[in-house]
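For this depiction, one protein chain was excluded, whereas all remaining protein chains were kept in their positions.
We just call them A and B in the order they show up, numbering each chain from 1.
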Amino acid sequence: MTNKKKWLALPYFVWMVGFTLIPLVLIAVYGLTERGSGAFTFSNVLSIFQEEHLRALILSLVLSVICTLVCLLIAYPVALILRRAKVKKSGFVIFIFILPMWMNFLLRTYAWLNLLDDGGLIFTALKALGFQGNIIGTNGAVLLGMVYNYLPFMILPLYNSLTAIDDQVLNAARDLGANERKVLTRVIFPLSFPGVVSGITMVFVPSLTTFVVSDLLGGRKILLIGNIIESEFSIASNRHVGAGLSLVLMIFILISMAILNHYDKTGEANAI
Amino acid sequence: MERPIITLDHITKSFDGQMVLDDLSLDIHENEFVTLLGPSGCGKTTTLRIIGGFETPDRGRVFFEGADITGLPPYKRELNTVFQKYALFPNLNVEENIAFGLKIKKKSKDYIRDKIRYALKLVNLDGYEKRDPSSLSGGQQQRIAIARAIVNEPKVLLLDEPLGALDLKLRQDMQYELIRLKNELGITFVYVTHDQEEALTMSDTIVVMNQGYIQQMGTPEKIYNEPENAFVADFIGESNIIDAVFVKDEVVNIFGVNFPCVDKGFGVNRPVDVVIRPEDVDLLPAGQGLLEGTVTHLIFKGVHYEMEVTTANGYEWLVHSTDMFPVGEKVSIHVDPFDIQIMNKPQSEDEEAIGVDE
Partner (left out) sequence: MKKLASFFGKAWLALVFVFLYAPIVTLIVYSFNEGKGRKWAGFSLVWYERMLHSSAIGDAVVNTLSIALLSALIATVLGVISCIGLSALKGRAKAVYMSINNIPLLNSDLVTGLSLMLVFVAVGLSFGYSTVLLAHISFNVPYVILSVMPRIRSMNQSTYEAAVDLGAKPIRAFFAVTVPEILPGVISGFLMAFTMSLDDFIITHFTKGPGINTISTLIYSEVRRGIQPSMNALSTVMFLSAILLLILTNVIPKDRRVKQKAAD
């Protein structure tokens, strides 16, 4: 019975080989070969050191790291507050934090233009306070768009890991002499660590590779590494360079995945 | 046992309009093993949590060594709790769990190391320092939870159904372990359980609770032998609880037959409840005792036989005896006067509510 049953896993395995593994291999193949001749080369990958590419990568890294930190700083208190709220209510509150994701994300991001661009509500308010210049087209606007889009990805894993903490464990810490601050630093922080790591990856990866947010709020002035790869594929149509740069990006993604994997395992072992 | 170390003074507590504790007062003395015993929802755990500082009473005060600690947060109280499901820190190993309280009090490394060694020896788990709590059995986790509490040298240890999650054999072993621990440490234990056998085995004093009231408080012997009302009689051990009439001092009429007893002062011809423990019912051949009946049920229980004897009015007496009477045999019931426990009938509606519900 069991022996026959396991063959049911085969069709999707074939699918995964065709649509997950081979595609990734193809990226490597394109990234490591020359356009036209198909000869092996590192030049596509090394083109990351061209000034424009390098600048875009560094800007992407800086913005996505800041975005991840800002999301963490906003989301952690939110998750803590939701954890303390009564269970009945928190279902509704979580709903409220997921709901924005039901609005098309391009439009949601584009809507910031209405607030930030010349004539928008926030622009007008800032101008009244003596602010000069544009908001749209700055790194700040792109950062805001990133935080706005990826914040829910930080809140959910944090909330999940915080609500999984047993109240009795916190009471045990209080009983052993920990005041509220120490309960937070010695028990809640360490126990929520798997959630923090998973939230960080879920925000860091898409914000590192985005090209949409910078397209929408960058006013065509901000080039992220995502924009460069996207245009290599769609406009310049040099897929080999695009794939080579994707390989560079994947190194960063793999690093964050490896970190996640490591902590996920310890997290699971602890949860039992 | 002179001065109380903990005093609960007219504590009232309700959750969502549901009264859990109603004007409860209780003294707990130094070096005493006190057990709060009752069915679930009787308020025993709430009482413990109020002592521990995890709940604040709506009314009333809590005193510790004479000082009012009602509003004091748990981390400032000189007592420690062993939680129902251990509540070990899952991210810390055994050693770090035990050291938690000491590190917060900023004790020296040497002191902490000695304490860990001492505590682990005390709970028979030396060598487990580096283990992960999740790799331990329930009984071992419970010992770690106890070790984690006692290294802080609390004057009172609160235990919230600590053996509830363990299997029967382990539970019995841990009962002896706890008694030994208490004797070695010489501190006060306040113990919450719904298991009457646990309470009888370990306690110096048992507080029987139901529906937010203390039903009776006393030594295990007193609670068992002289229950003050039908609830206590029914909750502690098995018993025959019978509607009877107190004819006059030292005479009680059970099912139309006058039985001699030792109680006095219940008035004349007043309805009372009578408790007779199954092992106190003596069976004699028909005609030789006070009340005639027929054996209707018989089970061999190892130490004794359990029989049901039905008397003329249809009441089924529960009898434990080493003498066997087969089903269908006519027998005669005899009870020694000092084995008959007389209790007042519940008077008010409030007390009626206390009544037997299990």
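Following the convention adopted for this analysis, a residue touches a chain if its C-beta (ideal position, glycine included) is under 8 Å from a C-beta of that chain, and two chains touch if they have at least 3 such contacts.
Since the structure is predicted, the reported quantities are computational estimates derived from the model, not experimental observations.
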item	value
Omitted chain - touching chains that are shown	A
Hidden partner chain, residues of chain A it touches	1-3, 5-13, 15-16, 18-24, 26-27, 30, 74, 77-78, 81, 84, 93, 95-97, 99-112, 114-115, 117-121, 148, 151-152, 201, 205-206, 208-212, 215-216, 226, 229-230, 233-234, 239, 242-243, 246, 249-250, 253, 257, 260
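Please note the rule applied: only the chains that are shown with their structure count from here on.
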item	value
Separation of mean Cα positions, chain B and chain A [Å, integer]	55
For the chain B and chain A complex, residues of the former touching the latter	52-54, 73-75, 80-81, 83-85, 87-91, 100-101, 104-105, 132, 134, 145, 148-149, 152
Complex interface listing, chain A residues touching chain B	166, 168-169, 171-179, 182, 186-187, 190-191, 193, 269-272
